[in-house]
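Then we have chain A:
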Amino acid sequence: MVVPLIYYIALSSALFAIGVIGVLIRRNAIIIFMCIEMMLNAVNLSLVGFADHYQAIDGQMFVFFVMTVAAAEVAVGLALIVAIFRNKATVNVDELNLMKW
Partner candidate 1 sequence: MIEYVWLVPLVPILGFLFNGLLGKRVPKWLVSLVGCSVIGIPFLIVILIFREYLQLPADAKPVEVVVYNWISSGNFNALAAFLVDPLSLIMMLVVSGVSFIIHIYSVGYMHDDEGYPRYFSYLNLFVFAMLVLVSANNFLLMFVGWEGVGLCSYLLIGFWYEKQSASDAGKKAFVVNRIGDFGFLLGIFLIFWTFNTINFREVFSIAGTNFEVGSLVITAITLLLFVGATGKSAQLPLYVWLPDAMEGPTPVSALIHAATMVTAGVYMVARCSALYVLAPVSLTVVAIVGAATAILSASIGLAQNDIKRVLAYSTVSQLGYMFLACGVGAFVAGIFHLMTHAFFKALLFLGSGSVIHAMSGEQDMRHMGDLKKHLPITYWTFIMATLAIAGIFPFAGFFSKDEILYKSLVDGHILYWLIAAAAAFMTAFYMFRLIFMTFHGESRVDHEVLHHVHESPPVMTLPLIALAVLSTIGGFVGIPIIEGANVFHDFLAPAIAHVHRPEIHYPISFEVSMMVVSVIIALLGINTAYRMYIKRPELPQIVTEKIPLLYDLIYHKYYVDELYAATVVNPIKVGSDFLWKGVDEQVVDGAVNGSAGVIEWLSYHIRKLETGYVQNYALAILIGVFIIAGYYLGR
Partner candidate 2 sequence: MNLPILSILIFFPMLGVVLITMLSRENQWVIKWTTLVVAVLEFIFSLPIWFRFNSDTAAMQFVERLNWFPSYGISYHIGIDGISLLLVLLTTFLTPICVMACWKDIQDKVKEFMICLLFLETGMIGVFCALDLFLFYIFWEVMLIPMYLLIGVWGAPARRIYAAVKFFLFTMFGSLLMLVAILVLYFYHHKVTGVYTFDLLKIYGLQIPFQMQFWMFLAFALAFAIKVPMFPFHTWLPDAHTEAPTVGSVMLAAVLLKMGTYGFIRFNMPLFPEAAWYFVPLFSVLAIIGIIYGALVCMMQLDLKRLIAFSSVSHLGFVMLGLFTYNMAGVQGGIIQMINHGLSTGALFLIVGIIYERRHTRLIAEFGGLSTPMPIYAAIFMVVALSSIGLPGLNGFVGEFLILLGAFKVNKIYAILAASGVIFAACYMLWMFQRVMFGVVTNEKNRNLPDLSMREIAYLAPLILFIVWIGVYPNTFLDKTKASTANFVAQMERAKAPKVALVDVIKGDIR
């Protein structure tokens, strides 16, 4: 059975949206990172879907790079969160508003 392209797009969009909402509403920095991961993976899904649709390899190749980058970002992110936790004993993004206006 061939899954129509639109399904991929719909699913990935839905995942992406969930990720976006997560970023917007969760207060814990780590969960926010996880939501961002979700957004990236949503994109990965659509890339794979398109690659399948076009019978081309580029899309799938892209996925690997995205995963790598995501990992790197999270690595930096976690390090930062650790540093912040040391300084402020919180990872709640609400409490990070020293700078404004």
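With respect to how the candidates were assembled, all candidates are chains of the complex that A comes from, given by their letters.
Methods note: a contact is a pair of C-beta atoms (placed from the backbone, for glycine too) under 8 Å apart; a residue touches a chain by one contact, two chains touch by 3 or more; residues count from 1.
The structure presented is a predicted model; accordingly, all values stated were derived computationally and were not measured.
Here chain A touches, in this complex, candidate 1 (chosen among 1 or 2).
Residues of chain A that touch candidate 1 in their complex: 20, 23-25, 27, 93-94, 96-101.
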